[in-house]
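Here it is, the structure, as structure tokens.
Every protein chain but one is kept in place in this view of the complex.
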Amino acid sequence: MSRSGLFAMYNNNTDAFSTAASIYYGLFSMQHRGMDATGICINQNGQFKYKKEDGMVIDVFDENLLSRMEGHAGIGHVLHSNRSDVREYAQPIVIRYTSGQMAVALNGGLVNTEELRKELELQGAVFQTSDDAEIISVLISRARNRFETIEEAIADIMPKLRGAYALLVMTPRKIIGVRDSLGMKPLILGKKRNSLYFSSETCIYNELDVEVIREVMPGEIVTINQDGIKSFQQIHEEKRALCAYEYIYHSRPDSVLNGIEVFEAREDMGRILAEEAPADADVIVWVPNSGLAAASGYAKALNLPLEDAFLKNKFYCNKFVQPTEDMVRRGVTMKLAVIKSRVCGKRVVVVDDSMVRGTTGRLLVDLLRDAGAKEVHMRIAAPEVKNECYFGGNDLDRTSLISSHKTTKEIQDMIGADSLAFLSVKGLKEACKGTENTLCMACFTGEYPVK
Amino acid sequence: MSRSGLFAMYNNNTDAFSTAASIYYGLFSMQHRGMDATGICINQNGQFKYKKEDGMVIDVFDENLLSRMEGHAGIGHVLHSNRSDVREYAQPIVIRYTSGQMAVALNGGLVNTEELRKELELQGAVFQTSDDAEIISVLISRARNRFETIEEAIADIMPKLRGAYALLVMTPRKIIGVRDSLGMKPLILGKKRNSLYFSSETCIYNELDVEVIREVMPGEIVTINQDGIKSFQQIHEEKRALCAYEYIYHSRPDSVLNGIEVFEAREDMGRILAEEAPADADVIVWVPNSGLAAASGYAKALNLPLEDAFLKNKFYCNKFVQPTEDMVRRGVTMKLAVIKSRVCGKRVVVVDDSMVRGTTGRLLVDLLRDAGAKEVHMRIAAPEVKNECYFGGNDLDRTSLISSHKTTKEIQDMIGADSLAFLSVKGLKEACKGTENTLCMACFTGEYPVK
Amino acid sequence: MSRSGLFAMYNNNTDAFSTAASIYYGLFSMQHRGMDATGICINQNGQFKYKKEDGMVIDVFDENLLSRMEGHAGIGHVLHSNRSDVREYAQPIVIRYTSGQMAVALNGGLVNTEELRKELELQGAVFQTSDDAEIISVLISRARNRFETIEEAIADIMPKLRGAYALLVMTPRKIIGVRDSLGMKPLILGKKRNSLYFSSETCIYNELDVEVIREVMPGEIVTINQDGIKSFQQIHEEKRALCAYEYIYHSRPDSVLNGIEVFEAREDMGRILAEEAPADADVIVWVPNSGLAAASGYAKALNLPLEDAFLKNKFYCNKFVQPTEDMVRRGVTMKLAVIKSRVCGKRVVVVDDSMVRGTTGRLLVDLLRDAGAKEVHMRIAAPEVKNECYFGGNDLDRTSLISSHKTTKEIQDMIGADSLAFLSVKGLKEACKGTENTLCMACFTGEYPVK
Partner (left out) sequence: MSRSGLFAMYNNNTDAFSTAASIYYGLFSMQHRGMDATGICINQNGQFKYKKEDGMVIDVFDENLLSRMEGHAGIGHVLHSNRSDVREYAQPIVIRYTSGQMAVALNGGLVNTEELRKELELQGAVFQTSDDAEIISVLISRARNRFETIEEAIADIMPKLRGAYALLVMTPRKIIGVRDSLGMKPLILGKKRNSLYFSSETCIYNELDVEVIREVMPGEIVTINQDGIKSFQQIHEEKRALCAYEYIYHSRPDSVLNGIEVFEAREDMGRILAEEAPADADVIVWVPNSGLAAASGYAKALNLPLEDAFLKNKFYCNKFVQPTEDMVRRGVTMKLAVIKSRVCGKRVVVVDDSMVRGTTGRLLVDLLRDAGAKEVHMRIAAPEVKNECYFGGNDLDRTSLISSHKTTKEIQDMIGADSLAFLSVKGLKEACKGTENTLCMACFTGEYPVK
């Protein structure tokens, strides 16, 4: 399992921006997708040069390193991981095999990892990581010699991969982008003059002035190289299952996913939530920063003022010396503060993007009451998260998900809110302009698109 | 000259929070006042232990160091500096003299530095820094033996100090807080059970649950120690000159200054600006993060929707590999992005807190037009900055201040906006509930309160 | 190819020293065998935990890390490398395969690497490094399922490995030590109460008070685990080929190799060299530190005083800012100095352990002449190095070896010595108490023991 950001560039020489720097910026703009490890592999005249490490983009790469990694093509990866030995999972996986070198980067996860590993081991494969990307690289390399092209090899092994994935495969002559047949993970094709790109999100395309061509289609295999773009497989299944959490939280608000701007989808979630669960209140406030879009939609729908009540300390990071337990118990957070004038004496609705463990909820309600709020109503712009995600959507097992074992009323009491409401699944579908046949909402509904 | 944050605690043993940790949190919450150097000096049973370094609070102090710096009293300092050899300026200045040890921390700056230094040198003084705080420490130490108390010594030298200052002086038995006679720099007295505090801002008092007692008065000398609070001097001049820029930019929005919450003052600036310079527009957007309060006031006054159009990359920091000049020229910023749906096809008003060099303005207008804005009107919630500040308010010489040599119309053309307007000085006074006899607005008006 | 140090411990619970710490000390005492990368893999109740990185032992491991790596068995590796991407070569290689986990560490190198890699790739193997140890791990894993025990699998693949190697293989239940059939690379079995060890040198056994049991025999496969020691294969070939350079330079002087203390062997080299090439001189000096033993033998044989003339700066390291080319040309070295009184006005013999590129020779002669030496005679306590080593003995290609293209007289002129002599091959054999059928002296003679 990996929640990741992918970026690739095939630099067809008409673009003045360096390949390594472009990938660096691509990964940097998707840092929110994974802060645990970063890797870039560059094709230098047929030789692969790579660096992958635990840490954020700015920690792993610097100017010197980027300048030594120049080449005409490359792929990059940022990783979110909940494992302790992060480095083992850093990607791309770079291998040597009969047909030369191959680099593989994966966003997503397989549910039949163990089964595939066993099967390959019985055929003599050895593994140096427990990473799905390594398994996929071995599968491709083994299929490769049975086919004339690597695209055919990939097409051959895709039916074996049970799970959600977007995949980048770089060989000395091309870069290939692949999505699973349900299109659970995003991958978007871009173009700037003759140079070609793959990215998990469109946000970086805006920044680099790259034109969005289209999404890689579910089940499609797309190759980019000096000759342009080639598509190798079109699967015409009706069923799709794009992860709804991409709209709710994972993607950057300025990204466009399946034709819908993420910010707009979030504002719609707030708007619909206002219709489903209005509140008799004086002001709407948001939880920085991910709750803003939904709060904006909620406020507009009810024609109530949207106020900036929470101050998030931007210097807060993992080097910060945490308050002692005693200090925390006595209310010291140092991370969030409230601007009193916004809420004092008022009936407040606080809107957040989603609720997973429920720990933040209690803190928010306390901070607002301490600041003098007369009433505190909490509104969550997503349905109750009741089920684990096996595809990288959330990291938690079922028991950590508060909604898996508490009713909305019980949670409301636990966090001390005057009222609490979640967006309905129906509302979510409406906001994402999707259906249960186009969206994966398994974490809310328990209906998994893959066995 | 130094723009700084000051924090002091005299821990009268009934408070479970450690002195060093409290000062650490105090400085951390005022990190926005200065990111260049940090220092803490602790009184350990009469022995002073200190650490001061270039870097932010989280860079200079860690858990180990804090635990070794425990004591019953201490003062801390964060520094903003535009000099290259920052470390020389790190404070507090800690000296040994006839009466033992003394630690001095200063927010502000003197205009007669050179004169005082010369005079002291002629009396045999040597200096190891070019810091005003060092000069003040020498002045106090020399006056000290002519008086029975250090407070009298401070009172004696205050007429010599021409400038804006808030001062903390720690001796083995007390901590003294001082403000210049015009009250140009803030200093607020706090209390939590028997422990006593000084801080440049109230924001941290909320976080630590410290009760605000009152501001140190202009020209006042206030001592805190185990016996409580003593005030040593009351100057009853009518003239005051609190830095108006504290309301506009320097202070955190949740701080309360002279009885006025900074956020409210900023929202009022926006409101008044809307009255003075309305715009025929569809949406109001703000420049993150300091423009939000004013934009909110502007939008409310005109009853127009306030929208979140700009995305600031929160991973951006000084380790980031900057785009090349060529990339910048071709529009790559990586720091700010625009959410298209907010502005595309619309007439947009963008509100910022102030305009100093004018370089950001051009970028904002370009980004909004690239995102499809039909019209871009810029509104600045402060008057034109035309004059240098000698007291730490801005770092720039006159020639760098765009409004010192360009008219509003010229700036509007330069940045490419459809219209541009600044808040009037009158409007600023109204928002800050002050007059030219209570506020320093020299950077706008050229009327300096000190020669 | 890798020149390395190997250390393994199977901790049978009666020893109070921790496994991870013991391996740390084992590697630390063999740091001279490789300073480029370090790795340790520990068996924690059947789970392998490892860390490998570029850098020296003290750089890669610290107290925290060691304490988190506790377990009952483990293997470690220090690497000497002349490649740039050192990290790829860090060992042990840790893989997962049908029979679980396996960790492999190698000292030495194969000459049929490419051939084996090709063969394996055709069978579907992929490689993530270009390391011989990875190839060996794949070979073993593939052979494993054709045999009941891993020892049989190792025995099966050994005939395929053309080269010089000592090998450690750790599985969840045992550690296996292996030497090539010519015994080119050392590996010694040790014991301390019930705990069992493998090491490339005996020096660490002295330090940890471990008893030397015996060397692993050429071609032997030795297993250690909780049941003690088992030997799985005895090859009774007459031909041996222990690397003579282990005596000349690689091993620490207090190590015992094939029953001969390295220091004694080196002193004998000096003694024999004195017989072969005496010098009419006043003093013998050595090149620190590796020339001391031979110089001592040389001096004793001629009954001449041995003097400490060279001072090596012990603070010299890779952080040192190197003198500019101009400074170097004008004689600034900062690394070596001469104590004038030892050599001024005297006829000096300078003894070094071996001569590879010849660059140091010139420097030594110059330094001695500058210090006032009347005559400078250079004596090299090893034969002329004329041939490349394919087994990790030296890193250089033939053209870099000064003796491959210059006669002794030419070298003498080049370095400016009054005379120059090398130890004969016959002398070397005598000092090492070996023959051309027990020693590999290919770098001197060109007679390679392996095709």
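Order as written gives the chain letters A, B and C; numbering starts at 1 within each chain.
One rule holds for everything that comes next: contacts are C-beta pairs under 8 Å (C-beta built on N, C-alpha and C of every residue); 3 or more make two chains touch, one makes a residue touch a chain.
The model shown is predicted, which means the values in this text are computed figures rather than measured ones.
Peer 1: From the touch rule at the top of the page, work out which displayed chains the omitted chain touches.
Peer 2: Over the full assembly, the chain not pictured touches B, C.
Peer 1: Who touches the missing chain here, C:N194, C:T324, C:T359 or C:N437?
Peer 2: Only one of C:N194, C:T324, C:T359 or C:N437 touches the chain omitted from view, namely C:T324.
Peer 1: Could you tell me which of B:S137, B:S181 or B:S251 touches the chain that is not displayed?
Peer 2: In the full complex, the listed residue that touches the missing chain is B:S137.
Peer 1: Which residue numbers on subunit C touch the omitted chain?
Peer 2: For subunit C, the residues touching the absent chain are 16-17, 21, 24-25, 28-29, 31-32, 56-59, 61-63, 66, 203, 206-209, 252-254, 261, 263-264, 289, 292-293, 296, 300, 305-308, 311, 313-315, 317, 319-321, 323-324, 326-327, 330-334, 337-342.
Peer 1: Even though one chain is hidden, which residues of subunit B still touch it in the full complex?
Peer 2: 93-98, 102, 117, 121-128, 130, 137-138, 141-142, 145
By definition in this document, only the chains that are shown with their structure count from here on.
Peer 1: Going by the touch criterion stated earlier, list every chain that contacts subunit A and also contacts subunit B.
Peer 2: Touches both subunit A and subunit B: nothing.
Peer 1: For subunit A superposed on subunit C via Cα atoms, how large is the rotation, as a multiple of 5°?
Peer 2: When the C-alpha atoms are superposed, subunit A turns by 180 degrees onto subunit C.
Peer 1: With centres defined as the mean C-alpha position, give me the subunit A-subunit C separation in Å.
Peer 2: Going by mean C-alpha positions, subunit A sits 49 Å from subunit C.
Peer 1: Using mean CA coordinates as chain centres, what's the gap between subunit B and subunit C in Å?
Peer 2: 62
Peer 1: Two or more other chains touching the same residue: where does that happen in subunit C?
Peer 2: Residue numbers touching two or more other chains: none in subunit C.
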